[in-house]
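The complex appears here without one of its protein chains, the remainder shown in place.
Labels A, B, C, D and E are assigned to the chains in the order they are written; within every chain, residues are numbered from 1.
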Amino acid sequence: MIVDSHAHLVAPEVFYAYRAQLIGSGGYHKNGHGITDDMLAESAAQNIAIMDGVGTDVQFISPRPFQQMHSFEPQAIVHRWIAANNELIARTVQMHPDRFAGVAGLPLCAGTPVESCLPELNRAVEELGCVGVSVNPDPYEGKGHTPTLGDRFWYPLYERLVELDVPAMIHSAGCYNGREVYSDHFITEASIAVMSLMRSDVFRDFPTLKLMISHGGGSVPYQIGRWQAARLSRGLGDGPDAERFEVSLRRLWFDTVLYNKESLELLFKVVGPDRCLFSTEKPGSGSVVDPATGQWFDDLKPVIESIDTLTDEDRHAIFEGNARAFFPRWKAPTTPAAS
Amino acid sequence: MIVDSHAHLVAPEVFYAYRAQLIGSGGYHKNGHGITDDMLAESAAQNIAIMDGVGTDVQFISPRPFQQMHSFEPQAIVHRWIAANNELIARTVQMHPDRFAGVAGLPLCAGTPVESCLPELNRAVEELGCVGVSVNPDPYEGKGHTPTLGDRFWYPLYERLVELDVPAMIHSAGCYNGREVYSDHFITEASIAVMSLMRSDVFRDFPTLKLMISHGGGSVPYQIGRWQAARLSRGLGDGPDAERFEVSLRRLWFDTVLYNKESLELLFKVVGPDRCLFSTEKPGSGSVVDPATGQWFDDLKPVIESIDTLTDEDRHAIFEGNARAFFPRWKAPTTPAAS
Amino acid sequence: MIVDSHAHLVAPEVFYAYRAQLIGSGGYHKNGHGITDDMLAESAAQNIAIMDGVGTDVQFISPRPFQQMHSFEPQAIVHRWIAANNELIARTVQMHPDRFAGVAGLPLCAGTPVESCLPELNRAVEELGCVGVSVNPDPYEGKGHTPTLGDRFWYPLYERLVELDVPAMIHSAGCYNGREVYSDHFITEASIAVMSLMRSDVFRDFPTLKLMISHGGGSVPYQIGRWQAARLSRGLGDGPDAERFEVSLRRLWFDTVLYNKESLELLFKVVGPDRCLFSTEKPGSGSVVDPATGQWFDDLKPVIESIDTLTDEDRHAIFEGNARAFFPRWKAPTTPAAS
Amino acid sequence: MIVDSHAHLVAPEVFYAYRAQLIGSGGYHKNGHGITDDMLAESAAQNIAIMDGVGTDVQFISPRPFQQMHSFEPQAIVHRWIAANNELIARTVQMHPDRFAGVAGLPLCAGTPVESCLPELNRAVEELGCVGVSVNPDPYEGKGHTPTLGDRFWYPLYERLVELDVPAMIHSAGCYNGREVYSDHFITEASIAVMSLMRSDVFRDFPTLKLMISHGGGSVPYQIGRWQAARLSRGLGDGPDAERFEVSLRRLWFDTVLYNKESLELLFKVVGPDRCLFSTEKPGSGSVVDPATGQWFDDLKPVIESIDTLTDEDRHAIFEGNARAFFPRWKAPTTPAAS
Amino acid sequence: MIVDSHAHLVAPEVFYAYRAQLIGSGGYHKNGHGITDDMLAESAAQNIAIMDGVGTDVQFISPRPFQQMHSFEPQAIVHRWIAANNELIARTVQMHPDRFAGVAGLPLCAGTPVESCLPELNRAVEELGCVGVSVNPDPYEGKGHTPTLGDRFWYPLYERLVELDVPAMIHSAGCYNGREVYSDHFITEASIAVMSLMRSDVFRDFPTLKLMISHGGGSVPYQIGRWQAARLSRGLGDGPDAERFEVSLRRLWFDTVLYNKESLELLFKVVGPDRCLFSTEKPGSGSVVDPATGQWFDDLKPVIESIDTLTDEDRHAIFEGNARAFFPRWKAPTTPAAS
Partner (left out) sequence: MIVDSHAHLVAPEVFYAYRAQLIGSGGYHKNGHGITDDMLAESAAQNIAIMDGVGTDVQFISPRPFQQMHSFEPQAIVHRWIAANNELIARTVQMHPDRFAGVAGLPLCAGTPVESCLPELNRAVEELGCVGVSVNPDPYEGKGHTPTLGDRFWYPLYERLVELDVPAMIHSAGCYNGREVYSDHFITEASIAVMSLMRSDVFRDFPTLKLMISHGGGSVPYQIGRWQAARLSRGLGDGPDAERFEVSLRRLWFDTVLYNKESLELLFKVVGPDRCLFSTEKPGSGSVVDPATGQWFDDLKPVIESIDTLTDEDRHAIFEGNARAFFPRWKAPTTPAAS
């Protein structure tokens, strides 16, 4: 079974017209988006066709990241928007429980304590049936400074995630700092997330917490030597007897949203295939055909299958097994579904 | 002929999904909105049906105000959004030149000099055929302070408007100050616009400048006594020999977007029927049926027809004649079109 | 009996010299204003002469609004200034209990919780004998954002007002945003106050709270159709079964500080004569003789008497009865006093 | 002849009521202060009586410093206020040319280039007949940072002063930083002024510029050893061959507003009697009788006369001669006037 | 015995290289400074040679003020830096208990409550053996506004100082406001400290609190007449029956870091020799030889010895006795040590 752990809600365009209205009216407009089951079914069918085209059986879908608007004001519109996303995700999963599982967004607004998003977390998991959450480590979207994931600021969320046995995908949202587009910022924030966690006590304090870093860990696997050295340094780290950086790193999980073979090889080598979840974010920014090969950049199944340093067991873990371990609340279908 | 001088582009919802994408991606996404002529024709037809329903022959259409986002960043997305609005307006007018005329939006961003919107003004008038512009006197959308319309800040725009013989509708956009919703802010900014202009030298310096204040002049006609007194005061105004406030006020034009008869009567009495342009902003926030009467709040033609202090000449001026005078570039259709 | 519910303390000029010293010295100067009873008696006599000239028997006097300086720092000078105003008001009332009643100012400073002004509220009512208070809904005076009157921010004040059975006049103070002079801002803030209250639960939570909106409700009676439509809309309001806006509006009281007949007619029609309190703010910014008529703009008694749609009962309510209802702590004189 | 070089306009209290109105109304009120010649004559007579009481023949009067409000907004009210001060000063001088000479205020507002006050400088000197100006080195009044007097920011002013042959008294105005009252700030700013000038090229670039530091030079004469050492240090100054600090210091002039004998002795010793101008700022904050002595703190004539290290020539210079040198445009009366 | 109460740690230069690294790395570098006992012994020996050269037996040493960096971020580097200073001070004292006593720095960072520095206070006194502390009244170092020493903000510190029987030297640190160099700011802050304390209830609430103002009290002794008058004024102070300013002033202690004889005379006269502690801050900014005299500016022993208004008892108090009283925890050596 091929399970794609990093995918996003495919919604009718009117859903984004609704978002534009929320923003423009500052929440004054009370209308909902009015998306009917028929409209949603049509979008879901399009997505399933894409999945079938590349042999994906199941997708874990979360809100489209760059549209999350965690830094927008008034905060009420963020809450309404994220709730609407989670509801559409739940409705989509309900329509196709064998093809989708829900990963909820959280309305953690810039400048607010993390407790403010716990009611929606509870609702998404307990009422809407979501099995994971997407956590934006930068609610300011490039315009301010929220403490990084290693900070105690985040502990109330970690505590609740552990209680619910719900894992989190770490993924930033928009970026408005004028120096990076959101897509660059995804990589920056993934890197900051890893480095902050590696220097923290989070996994000592929450040994069962499950966090998946998106986009293959940002820059960290590539820069691994730098951080190995620092960890073993007396001035920058804990000296030669410290736990090695790459050992610590394996407390995290990683997606495989890297659209070339060499980088995937590096990722598997550095963090191990047992910590990687097959993920393509398809359809997404990699949904482009490479004219040189005729292949979609985000069609990663054949790429991973072609990596000969992986064993069959490795591949099974990557394609399915790790997702089962990472998402304990997920009721996996009994038979593969991709046509 | 019934000419409605304050109406807005009716666009397919996907147009607002495009807006959401512009905002969310900070302009990184380069895709256009992809609105085809068929899609636009469908929207236009819906609008024409509404016009026919109330007997409106022609609408002057401008961008939907609260969606203009003049305060958003990066400024490039404002420019793209306003340009796209103006293009859709032009395409709509081209489809139905007897039913619509174009009033362009201007990409005047918060914190930028007014010269920055002149290229789009020129393009909208000279290439797209717009016959008026919509000017937002508060590009900060409630979050900062642009000089008011009486300030020399605005002179480069006035100069160009006069050269082009193009009139301006004064209408604010969104509001994000947390104290007013955009709809409240429309009234506040209309009032501020009038008061600022009344205390300025603008019409001495630009005697042929044409400005229409929306929403019946905000609060000013209702508060007229207050300003008459101040004008004739020695401490607050120019003393008893000053030009009376109501005389100065008649240098401006006013729309009739007031959804009750008594207020329209007050407006006509205070500024005179020869300075008022029939306007309903339909479809818009007044498109609600009053359960008490069964009438649409924004169906103002019968309301104005029922005001018995108006002469036939007055009504003709309000319904058609004043618009002809205000929009000199407008090629009015030779015969009424409403079915 | 003619009762004017919106008037301000007439103080010797030296009182404002004291204010200048407070501001200039940042409160370092500890001297008081040194106003003797003789000085105050002279000012009061001037005011009584003005009242007699237009037939006003009683005035409710509060601090001169634009001089209140709620946004000034250090906050200690605001407390001293407001206290001094309230004391002069009380001394004036004590001199002429048949001609004046006291409406206290509140030292609610920008950026402070509303509880900070309750001690002065208590003192003004319980010790100084004031029967109403003047509430500035914008302590930032145009330079910042205090929650609007519908917000729970204000509940501690409302609670205490209800306990004391003291009504509040809603009236802003100075304005330093660079876009409005204070006189414009009075109208803006009156409008914002109404709209915020109309969208709130304040009167559900405090059914006996009494608030009078100054300057005839700002723009709201004139824009009434707009808000009626929005209230009955499903997107902006509560749909067709909602309580109509004009019904809700009658939970408020309004002054009549509108210096022309037509606007007064509109006000009475929209909110009803039973919710309007005769008020002229005389002497004030309307104390100007209209060269066209020879009448003072703020001599509103004959204007209201000339409105033939009002019944005698209406006029009695406006001139006296509503004030008795609104100010329950007021001990009205037994016989009219104006000479 | 006894000439007091540091005194301020004694104005009727209504002048400060006017100031309060300017501030409160943000300049909306256009009324003047309405001070008649009779009113002014009364104030001047009071002041002359005070002068006579202590034997002062002539006072150089400037605007009351802490009331100058250079940091207030809108800046137009600062310009109006300073102009009004200068006019009252000129009118007072004209009434008593043998008893007063005019030192004008400058409307240098916080955050504006120094050129903005040159028109008023020209008017005050050329039209109003002022013979000196009062320069506030801290237009932000403790809330921001204007370059200090040694900076080229001030050169346009210095250039014009030299052209006009007009000297400047350096004296700060209000202080709103929450850490000092204005009276503390006078001393701080006098000290900063001296230190900045001592480290600058100002007197190399404007050898004929005349600046008088108020309040006896702030802290500098008392801390003289500290600055002598620094000047001769290689790390902090220019090394052992540098011009000694106390030599440089004598390029400045100093007033004698120090209300005790020992400090005056220190001042004369450090800077020399030939650089000090008799000054008492009377009436002012020193106009208090010391219960221990029965003397006014600001009655400095007998104090200086009692310093036996001064020669007669020194005393003549202090009491009269230095003022003649410092204010070359001053037409000194031919005979002493104090009764 | 000659005791110098105002001196600073003389540390090897590598200590400041460590500081540069802390700042540059934002605390990322965990290395210590690595100063060995040999290195420290060498520095201490240099300092002792200087002391011997001028006959100083004992120095009270605190961290070099301008290097304290209380306004730097992240605050963790301030804590590390101050702790390292205190440890070096303790090690130095331990090496030469007869020549040095420790005055600890406090890591009171800009914008934090004063409680945040109490743990280091406790450690410095109870574990490191310091007998005094150095308090920076301006942790923002010129860039923000901490309440002045008279404010209740500081009470938790005062309370703990009194409990520990530890006195405080008041001394500011760096200055980055662009208008003063740190050396100017020392004087300004000493003056502000005095004035704030004089207007406060601090000594009523903490009668046994001991505070020494550095640099001879800033400007206050020189400006004494000004403050005497204000204290006895009804408008600025408490009227003629108030405790006289110079009496209140004697609740404070003062150092003698004034590098000229006349100013020292003024200080002794104004506050009394029984409130002054001999201090030279040597080596420091006064360690310059005056080419005119061949003497070090900061060699104050002969200067004080030459003041003939002092009695032998006065001199003993200044040189030794007052220090014994001020620092009760200090174990004075039994015999003088200067060679």
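Keep in mind that, in the parts below, a contact is a pair of C-beta atoms (placed from the backbone, for glycine too) under 8 Å apart; a residue touches a chain by one contact, two chains touch by 3 or more.
Model, not experiment: these values are computed from the prediction.
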Neighbouring displayed chains - absent chain, whole complex: A, B, D, E
Given E:F60, E:Y182, E:Y222 or E:Y259, the one touching the chain that is not displayed: E:Y182
Among A:L118, A:I187 or A:I307, residue touching the chain not depicted: A:I187
Residue in contact with the excluded chain [from A:A124, A:M195 or A:A323]: A:M195
Missing-partner contacts on subunit E, residue numbers: 13-21, 23-26, 28, 64, 66-67, 69, 73-74, 174-176, 178, 181-183
For subunit B, residues in touch with the removed chain: 28-31
Missing-partner contacts on subunit D, residue numbers: 234-237
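What we mean here is this: only the chains that are shown with their structure count from here on.
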Chains touching both subunit C and subunit E: A, D
Partner chains shared by subunit B and subunit D (touch criterion as defined above): C
Chain copies touching (subunit B, subunit C) - same or different residues, decided at half shared: same
Repeat of the D-E interface, chosen from B-D, C-E or B-C (over half of contact pairs identical by residue number): B-C
Selected pair, greater C-beta contact count between A-B and A-E: A-B
Cα-superposition angle relating the copies subunit D and subunit C, to nearest 5°: 180
Most central chain, Cα average position: C
Subunit A and subunit B: spacing of chain centres that average the CA atoms, whole Å: 45
Length of the line joining the C-alpha centres of subunit A and subunit C, rounded to whole Å: 56
Distance from subunit D to subunit A - Cα centre to Cα centre, in angstrom: 68
Residues of subunit A engaged with two or more neighbouring chains: 28
Contact graph of the chains (line, ring, star, complete, other): other
Pairwise chain contacts, counting only pairs that touch as defined: A-B, A-C, A-E, B-C, B-D, C-D, C-E, D-E
